[in-house]
Each structure stands twice: as C-alpha cells, then as structure tokens.
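Handing you this structure, nothing more for now.
Apart from one protein chain that is not included, each protein chain of the complex appears where it belongs.
Letters A, B and C name the chains as they come in the text, with residue numbers starting at 1 for each one.
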Amino acid sequence: MTDVTSEFEAFLDGFLPADYAENYRRYRRDVRLRTEYQAAAFDAGWLVPEWDRGEGGRGLSVPDALAVKLAGARRRVPRLMNIQGAGVAAPAIRSYGTAAQRERLLRPATRGDEWWALGMSEPGAGSDLAALRTTATLADGVFTVNGQKVWTTQADEARWCALYVRTDPEARPHRGISCLVLDLRSPGVEVRPIRTAGPAVESFCEVFLDDVKVPEDALLGPLHGGWGVAMSSLEHERDMIWINTWLETTRALEPTLTAPELSEHQLVRLGRSLADAEGVRLTGLRTAAQRWAGLPSPASSILKLLGSESVQRAALLSLESAGARAFDDPALFDERLESLAATIYGGTSEIQRNIIAERTLGLPKGTP
Amino acid sequence: MTDVTSEFEAFLDGFLPADYAENYRRYRRDVRLRTEYQAAAFDAGWLVPEWDRGEGGRGLSVPDALAVKLAGARRRVPRLMNIQGAGVAAPAIRSYGTAAQRERLLRPATRGDEWWALGMSEPGAGSDLAALRTTATLADGVFTVNGQKVWTTQADEARWCALYVRTDPEARPHRGISCLVLDLRSPGVEVRPIRTAGPAVESFCEVFLDDVKVPEDALLGPLHGGWGVAMSSLEHERDMIWINTWLETTRALEPTLTAPELSEHQLVRLGRSLADAEGVRLTGLRTAAQRWAGLPSPASSILKLLGSESVQRAALLSLESAGARAFDDPALFDERLESLAATIYGGTSEIQRNIIAERTLGLPKGTP
Amino acid sequence: MTDWQLLAPDEDSLALADTARAQFRSLRGPGVMRAALDGSEPGGWETVADGGYADIGIPEELGGIGRVIDLVVMLEEAGRALLTAPLLASALAFRTQVAAGVHREDFRRAPAGFGIAEGVVGGDGRCRVERVHVLGGHGGAAFTLVVKGPEQVWVVVVDPGAEGVEAVGQETLIDPSRPFPAFRLGHETGVAAEEWRELALGDLERVLAGARACVAADLVGIAAGALDGAVEHVLQRRQFGQAVGGFQAVKHQLADAYAAVERARSLVYGAALSLGEDAGMAARDCLLANAVAAETAVRVASLYTQLMGAMGVTFEADCHLFLRRAHQTAGLLGEPDALYLAAARIERRISR
Partner (left out) sequence: MTDWQLLAPDEDSLALADTARAQFRSLRGPGVMRAALDGSEPGGWETVADGGYADIGIPEELGGIGRVIDLVVMLEEAGRALLTAPLLASALAFRTQVAAGVHREDFRRAPAGFGIAEGVVGGDGRCRVERVHVLGGHGGAAFTLVVKGPEQVWVVVVDPGAEGVEAVGQETLIDPSRPFPAFRLGHETGVAAEEWRELALGDLERVLAGARACVAADLVGIAAGALDGAVEHVLQRRQFGQAVGGFQAVKHQLADAYAAVERARSLVYGAALSLGEDAGMAARDCLLANAVAAETAVRVASLYTQLMGAMGVTFEADCHLFLRRAHQTAGLLGEPDALYLAAARIERRISR
C-alpha cells in the first residue's frame, strides 16, 4: 500500500461508522451518510484526487489516483447520491466550460451540493444520440427549446441538466447537436418521474420541454459541437465504470460466498463468478496500466461487455443458490432485475460488440 | 410396441451379430456388415418401409414407418455406407425421375448397389446454391458441363452424381439451375479426395468438370427447375436428420453414462445432455405427430439447431470428463471434431436462426 | 396408433387450450400482478373453479375429467396469461396427494396449498417443520406438504387452522400475486392417520413427478408469454433507423429462445405421457422437464427484459412481471442444476 492510499484509508477510518463494513448493505440506502461522505471526501481532496488542489483535488498522478479509487472500492465507500453530477457533468464542465461556467458550476456539481441530470435519451431514439429531435433555436441571445427527454436519471431532484439539443437541423445528424446547461427550474420544463419495477436506487424521469428559454451563455462547448461533449464525457464514465461493476459483482456474490452450505455445482458456479470479478478487475487495471505506459491497450468496450456478464451471472447465482431464502430476501430478486439493466446503461452489449468487431478486429462495417 | 415394429425387431435379431449391442462402436466401421445390412433391409422392405411394396417398401403409414425408424435408431442399426444415395438421391429420383430413370436408378441407389454423390457446393459459394457457377450448355441433345464442385461426399467411390448446374445464365440466380444425373465415369470428370483432419467416416472430394458431356435424358426434373429438386430432396433429409442426431448424442454420451466415477458437476452436465437428447427426440416426434394430425408444428429448423447443440455438448462433455482417458481413446477427440461440423451440414445454425426469425417469428428480413 | 402420436394434442386438448387462453386472458394476469405488487389481493379462484379448470386431469372416478396431457396444456395457458388464481397450487397438491395415496375428498372445494420442506413427522402423525413456504398458502384450505427427513419422506395434509401451525416471516416478495407465505409447524401439529404417509427417501422423485410436470407446464407458458411479448416489442421499437427486430443479433437471440421454448414444451408433453409408465423413467423425465422449463422461463424472461432496454425496468412494462413469475416458479421444486444431477443419477442407475 502506498503512502497516499494509507492516508486515504485513514480518512475513511475517521469518517465511516465503526460498523460500516458489516452493515454496508443497510448503509447503501442511508441518504444522510452518502451525502455527507461526498462533501467530506471532496473537501479532503479524495473525491477527484487527480484534479489540481485548486479545483478540489490533490494533484495525484493517474496511478496514485487509481490506487485511491481502488482502495475506496475495496472499502465499499458510500455510493454518491448523484453519480452523473461528479462523474459525467463535472468532467464535461471542466473540459468544455467557460471560466464563468467553471466558477459557478464545477464545485457544487462535484461536491454534490447541486445535482445534475443528463438529457440525452429521447422517446423512440434510445441510445442513438444522432437521432435526437429536441430542438433549440437561437435568436437574440436566447435558445428556445422544444422537445422531450426520457430515462433522465434524477431529473426530479436535480438542479441542472446537461441538455443535448439539435441546433442545426440542416447538418448531418451528429454535426448539428449542441449541449446546453439547463436550469431545471426554468418555465416550460415539466419533469415526471417514471415508476420503476423494483426499488430503484435512482429515479428515472420524463422531461417535457415547451418553449423553454435558455440564455446563450448556457451553451457548454462549441455551438453544434455537442457530439464531442457527449462522447468525451461518456468516455470518461466508460473508462472507470469497471470499478463499480467489479464492486457490484463482489457485492452480489457475498450471500453465496458466506452461505452456510453450498453444493459442488454451486461452488463451480461461484468459482466462475470469482473469475468474472477478477477478470473485470484485472482487465480494468491492465487497460489503465497499458495506457499509462503509452502502450496499446485492450479495447475499452470489453470492460463494459465483461462487466455486464459478470454482474448478471453473480446476481443470478445468488438468487438461485439462495433456495427458499430467496423468497424472504427482497434484495436478491431486486439485484437480479437491476443486473439485467446493466447491459443497457452506457450502450448495450450489442453496440459494444459492433464496436469491437469493427474498430478492433477490423471486420467490415456492414449493414446491421 | 406395435406388430410392425416387433416384426422389424425380429428381422434385426436375425440379421445382426449377437454381440452387436456391446460392440457397436467397432461395428460402426465394419464395411461388410454395413453393406450387407443395407441390402438385406432393402430386400425385406425395412429400409424405406413407407414406400410401396413394388418399390421395395412395405406400404406402411407414416406413423408405422416412423416407429420402425425409431426402433432401428434405438438398436443403433448399422450406418448406411452411402447415406445420400438412399436418403437424398433416391427420394429425388422417385419424385422427379422419368419412368426410365426410376427403372434404371431407384433400386440400386436405395439398396446401396450404386453409390451417389451430391454436386451442390462450389468453392467460394459454400451452402449458397443460388451462387453456383458450374455451367451446362445444351446443344444437339447433349449438355456440356464446365466448372468445379467441392465438399462432394464420397465422389471418389460413387457411380453417380446429382449435379446442380446453371443452365440459364440470364435468369434470376435460383431460376436458372438444373439437376443432371452425371455418370462419374464420364470423360472430363476428375475427382480428388480432400484429406480430412480426423478419420472421417465418409470422404470429401473436389470434382473438376472439363467439357463433360451429359445426355439430355439425364436431366432430373424440369430444365431450369433444379432449385425445386434441391429443396425438396434437402427437406426430406432435414425432416428426418433428427433421428440420426439423437442417435449421435446418445452415442457420444455413452462413455460418460458408463464411466465408473463422476463428480457432481459432471453429473449436472450429463443431466443437461440427457435433456438435450430427449429434447431432440421428443421435438422430432412431436413435429411428426402434429404434421400427421394436420396441425401447425414447430419450425423444422429448430430440430437442426437443437440437434447441433445437443451433439456438440455431448461430445465435449465426454471428452472433458474422460480426464486422462481422453489421451488414450482417439474416438473422443475425433467425435468432438466431427460434432463441430454438425452445424455445417445442411445449413449452418446461423441460417436456421434467420429462417426461424423471419418465417416463424415474423421479424423483418433486413440485410444480414 | 403408436404412443408418440399422443405428443400432438388432440381436438379436445386444443379446444381446451383455446378456451383457457381466452378466459385466462380476460382475467388480466399482468394487471392483477401489478396491483398485487401494490398490496391488493389477487383472488380469482372462483372464476377458475366455476369454469371447471380445477377438474382437468383429475381421474373420472374422483369426479374429474381429462388426461394429464390436458392438464399440462391448460397449465401452459395459465402460465402464459400470468394467471393469478391458484390453479397451479391446486394441481401440485392434488397430484402429490394421489401419488402418495392420501387424497382428500374435498380437494377441489377451495384452492389448496403446496410446499416442500425439511422436517420430521413422528409415528403418531405429529409434524415438526421449522419453515415451509406454501404456494397458495393464503387460500385457507388444506396444505399438502412434502416433508423431507434424513431417512424418510412424508406427505401430509394439514389444515392451516390446526393447532401448532403459525404463519412466520413476511409477505411474498418476488411475485406477490401467487402468494407463497412461510409457516412453522410446531410439534403439537397433529395430522389424522389417513392424511399422511411415510415413504422411503428413494420414493421422493416418484411422488414429486406429477408436481414437476405441472410446474414445468406453467413455466413453459411463462416462457412462451415472454417470447410473445419480446417479439411484439422488437417489431414496434425502432432504433438506428430500423425496427430493432431487424438486427441479426436480436433475431438470433429470439430464434434461440423460440427453439428453447419448443424444446421445453416437448419435454413437458413427454413427461406428462410418461407419468403412467415406468416410475423411474417418469421420475427422470419429469426432473428433466422441470429443469429445462425453469431455465427456459428465466432465460426468455431475462431476454425480454433486456430487449426492452430502459423500458424494461419500468413498473408499467410487463417484462418484470414475467421475470418475477419465472423466478418464483423456477425455484419452487429446486434449482435446475440439482434436478439435472438427480436425473443423471437415475439414468446411470438404469443404464448399468
């Protein structure tokens, strides 16, 4: 363990309740602890340790920052209340924001003081950003926005939305998109939560936009340059999502790992799931190591692919091997249901496979 | 057991050696027994019991004929030496042949006295019959054939070849094909066996056709109507191939079924393979029963799909669970290798899936 | 007529399937399931009993009609419609009673409960079972329980109101529309002599075979219903400029699901036909049908959920209902791997 991770561990020891490790399944739903953790971790520079000290980081090198994140995952640090704020919106503001935007938005987004929603998906378009139809017309320094978003995580509780809109209907589909910082309190915005099948950790919403006025200085990144903003912020998420996937896999396996009795064939399945978890962890680390060393690295799409399979097999194993206990423990089925959605967020497995086949293996693009 | 199957069983008892059941793996390579079996079974009317008595059958109803075939599979009757003769060429001759062709060709093809090859596949075209390029030009009552066939089973030992050729280059791809009865001894025919990776039960050949003359009366079916001949004879094969697949699965499982010791997880896999075998058998029977009753039946493509998976899992299980015995018994690896080819003969699994998706589930045809 | 022709349902079976499908659909299984997740009581037994469905597959001498194949054909329709009325629980209870020779006369009067658990039944009919989940255990009618001891198995018929029987634990969580509450049978729980049987451990699968065929039929129906829903969805849903159902990867997954459903149905029909024949073979066939049907239902319901994309995790989508029903039903009589293991052991005993 390096010095920097032991310093981080000391911070965790000081912050987390003494019974956190045993009862983390309960603490996972503890809103107050999670909120306080994010603020405290940010204030101490641990939330984004690779950022400069002035921005709320610690100026750590990539390897050190990754070591801190891994140490956090091992300790199962509290889940952020608004992941896409610190994880997606903040990096985008940091890369593309004007000085004024950074000054106003970066810190509260990262510290969790102001929540963010991501306005990408639309009804009928799904993960196909190029097909988006919400329009924004710029006139007299004001965008007028009309359209509808769906599957907008936490829009009901967020203050801001990184809203992707079509600003040039004449351009080729992915050229005419822009990203606006939408104040969700603006007139003409209506947010309707969508009821989920299980007790979802985060809400899902529909967002209706009816002649919503957004000032020109709320443009994030270049006009008509929203595609680049989206790709870069999603890439940031995709590159680190494996840590969370690995965490989710080990968490899903825990009931099986500690079950009093398992049959041999259940042990075989457990072994397979351990290999899944290790495969995600080691491939994530190896990818990071090879990039850091300037070497060609495995296609990052495989992390998504391996991760989905890993979480799904683990959740299925824990549900099936619980036997009659499955009928008493609601978490087992809920986690199984959640795990099936793992292939959806951030691009389906089908899309990852296409990307690998075409970009990495060089197979023909072909019609689908 | 019905009367007719007990009569058939009595025939088998009289014909097969007393130790056949114990040593059928050895008898499987016994050329003489296999040759004599086919002739004897034909002479007694058991080979194609659904045909009329005059043709060498027994005029049995479809259910009775199927019962006889199942009884044969259960007893693991000797494998025909030239399956495509009795199984594919003979039904085509029977359906499409002229009186003269039937008189000359049907009995020897079915009895195994004259072997047949099927000239369908070509280099670069694979199972895509519409892409075939071998040409036949009709002039003065004689076809002149030029081209090349490949993967032609047993062409080196066969007397005849049901040769598919393009007779109308102007027509749409599947409209300009005809089927010719080619005497493989004709001048201009060159047959080269292809060496196989393992000890294949049947040979594979390349057939080169250089200005080969075929008389006009050797046309089987209508001129330019070869597509129909091919489809109907392949369909005949496809509808009954499940009996053989089921047989191959149970045969591949035998080393595992009788292994002195198996671990629990091997038993689980064995159970899965038993379900595979029963799935093929019962789906084959159910399909036959529903057709016979005039009811809509499961898509016949699924029999191919289930069958391939069934044989492959069984062969893999037997190879893997043999442990060190696998290094002493050549059949275990050879059967594994052969089982992988099971997805190829008669259309790949990919093609079967397309057919099911489009014809049975009604999904859009779409570019591949 | 040879046996295998029975694998094609006859005219009576087909008519029954059509009627059942229409009537079960009118009971709005998905709607009732969704309401049950919000706490309402599913009910529906009266409609089903009045329709005569509870009589199907019960021998004529006991006042029923039809053959086992009719029963599985009907239960498949119940599964497909996500029927909430406890028809499956009744079938399980009845088949197990008959197999053990302890059937009651009132078996069709009220929805029956059914459960399997570890425990002990003493020579005087006194039961001790720490915890048993009872399918249909809310109906108020008798529970038929298979109690597995270290060396014996007992089948007992217990009244939920009998002394010593107490409800324990919370509500059913995966699929509240088919209640599966837990009970404890204290040692004071006594059963009259004609209402329990002691059997050898080796007889367990013989006694359970009929129940397995019924569960498997329900599971095939769940899988078939999920497949229908998935196909309907991909035909409507468009992405990247075409119907999702036009993508080859989606087509192939659905084609595999179709093949899996047909295979499971074949095994269920085969199991139903084998029930009257050799007990060892029937036990094996019913184990395999149960295992395959359980895997297929979970697999197809999962595929349905995945193909729905983000919509798949909404309350209003039906796919999570199929997934809930599939998982709860698949877990009723043991996980698939354990069933494959048991079937392989029987087969090896027969083959040697």
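Brief remarks on what is shown
To be clear about the criterion, a residue touches a chain if its C-beta (ideal position, glycine included) is under 8 Å from a C-beta of that chain, and two chains touch if they have at least 3 such contacts.
Owing to the predicted nature of the structure, the values given are computational and were not obtained by experimental measurement.
Shown chains touched by the hidden chain across the complete assembly: A, B, C. Which of B:30, B:254 or B:350 touches the hidden chain is settled by the complete complex: it is B:350. In the complete complex, the residue from B:31, B:139 or B:197 that touches the missing chain is B:197.
Taking the complete complex into account, B:124 is the one of B:124, B:222 or B:362 that touches the chain left out.
By the touch rule set out above, subunit C reaches the unshown chain at residues 247-249, 252.
Although one chain is not shown, part of subunit B still touches it, namely residues 121, 124-128, 131, 150-151, 194-198, 200, 204, 263, 265-266, 269, 316, 319-321, 323-324, 326-330, 333, 336-338, 340-341, 343-344, 348, 350, 353, 368. By the touch rule set out above, subunit A reaches the unshown chain at residues 2, 63-64, 66-67, 70, 257-258, 262, 264, 267-272, 274-275, 278-279, 282-283, 285-286, 288-290, 292-293, 295, 298-299, 302, 305-306, 350, 352-354, 356-358, 360-366, 368.
In the analysis below, only the chains that are shown with their structure count from here on.
Within subunit A, the positions touching two or more other chains are listed as 263, 265, 368.
Listed for subunit C are residues 242, 246-248, 250, 337, 341, each touching two or more other chains.
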